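Missing here is one protein chain; the remaining ones are kept as they sit in the complex.
Presenting subunit A:
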């Protein structure tokens, strides 16, 4: 029985629901479907058909061998992994502080974390461009990682703090009674229990770094050899014609792993979002 309507549904209502679900699925999946069809169709860009007219892997072969996309993938992997490692560590430490301790300015710090999440990246891009330039890190992956850590951090703190707060204090106290130091308690009690939240947060910051476009474009400038996937895609756009088959194949390579991650962590993600947004 459904959650909202309490009467036994009529046959007409059932049919209406089926149509609604079908339309929803078409709308939701069509872009991904069209991306795949174009990526696997030898004639992509010449004609459009709803199934690949001439199925082929040529577009994938092209982007990975001649298109330089393998380099972009490596760059993105390096940047995203470095971002995850550093931001997860910093966010974990900070979230333990705000979830487990009462101290002066705690509320103010939480408010600041909340507010910096709302700052539009367009406002930060000009000063950060100048700052990264002054550090002589323009057109380097390190410069990008530093910025991404900052972008991923507020959300990480906000999300992890809900998970840390959910660990019963009694478990911690039991560890102290058994003679454990704070550091020992952190490693043996807190860390294992927060691990699922840490995984969800890490995946989220991985995706942030993987997808980010504005800073990658601005900070990497003309250093094509350091391009990440999000901006590397643009190399398949020609002055007169676009290589749509290659663009869609590369888009597929970027998108599919993210989709798999999302579907894997969907429960945790929704829980973290709502608990972080409303309470925690």
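Simple rule for what comes next: a contact is a pair of C-beta atoms (placed from the backbone, for glycine too) under 8 Å apart; a residue touches a chain by one contact, two chains touch by 3 or more; residues count from 1.
Here, contacts and distances are computed from a predicted model.
Trainee: Using the UniProt record as the reference, specify the protein name of the hidden chain from among "Glutathione transport system permease protein GsiC", "C(7)-type cytochrome triheme protein", "Carbohydrate ABC transporter membrane protein 1 (CUT1 family)" or "Cation:proton antiporter".
Mentor: "Carbohydrate ABC transporter membrane protein 1 (CUT1 family)"
Trainee: Any idea which of A:42, A:64, A:81 or A:258 touches the chain not displayed?
Mentor: Hidden-chain contact among the options goes to A:258.
Trainee: Specify the residue from the set A:140, A:188 or A:211 that touches the hidden chain.
Mentor: Of the listed residues, the one touching the omitted chain is A:211.
Trainee: Could you tell which one of A:15, A:46, A:142 or A:223 touches the chain left off the display?
Mentor: Final answer for the missing-chain contact: A:46.
Trainee: For subunit A, which residues touch the unseen chain?
Mentor: Counting only subunit A, the missing chain is touched by 2-7, 17, 20-21, 24-25, 27-29, 31-32, 34-35, 38, 45-48, 90-91, 93-94, 96-103, 106-107, 109-116, 118-131, 133, 146-147, 149-150, 153-154, 157, 162-163, 165-169, 176, 181-182, 185, 196-197, 207, 210-211, 213-214, 218, 230-231, 233, 244, 247-248, 251, 254-255, 258-259, 261-263, 266-267, 270-275, 277-279.
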